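Only one protein chain is missing; all other protein chains are in place.
Up next is chain A:
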């Protein structure tokens, strides 16, 4: 699978380890091999990439880097072939409900345990992939994003809950 457009999102967190590794030569090399042309970086409260580095990346790898802190990101999500994000529930759902390939990267510095649990569970069910920061380069080069399963929404379960709520209120 070609990764023409890769979208990296950290939500409202500060996740310098991820934003830094995404613009490292190792990762860019891998992305170039997988036909990446555009890298969109929503860096939230993390450090922005320097302008000189952005120009260098475009020249050296032919990858156009776009970065911003916050903006409505539905079009970024839709445009992406791959979404790389932190383990927030919102990010996981954005990936799944838009039928995107996703790689969740755990922020070791946060240790927000229950969010890791969610990413792990979704990875166990093969809806997305999940790794640590230092694994990002190897995962990006080896993972088969076509092998991920499409996510079915819990609409039927919700319907059951609603009717059982109605029963409770009788």
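The working rule: contacts are C-beta pairs under 8 Å (C-beta built on N, C-alpha and C of every residue); 3 or more make two chains touch, one makes a residue touch a chain; residues count from 1.
One rule holds for everything that comes next: contacts and distances are computed from a predicted model.
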Protein name, per the UniProt record, of whichever chain is missing from view ("UDP-N-acetylglucosamine transferase subunit ALG14", "RING-type domain-containing protein", "LYR motif-containing protein 5A" or "Protein ABIL1"): "UDP-N-acetylglucosamine transferase subunit ALG14"
Absent-chain contact - pick from A:1, A:118 or A:143: A:118
Chain A, residues in touch with the chain not shown (by the definition above): 88-90, 93, 113-115, 117-118, 120-121, 153-154, 156-166, 168-169
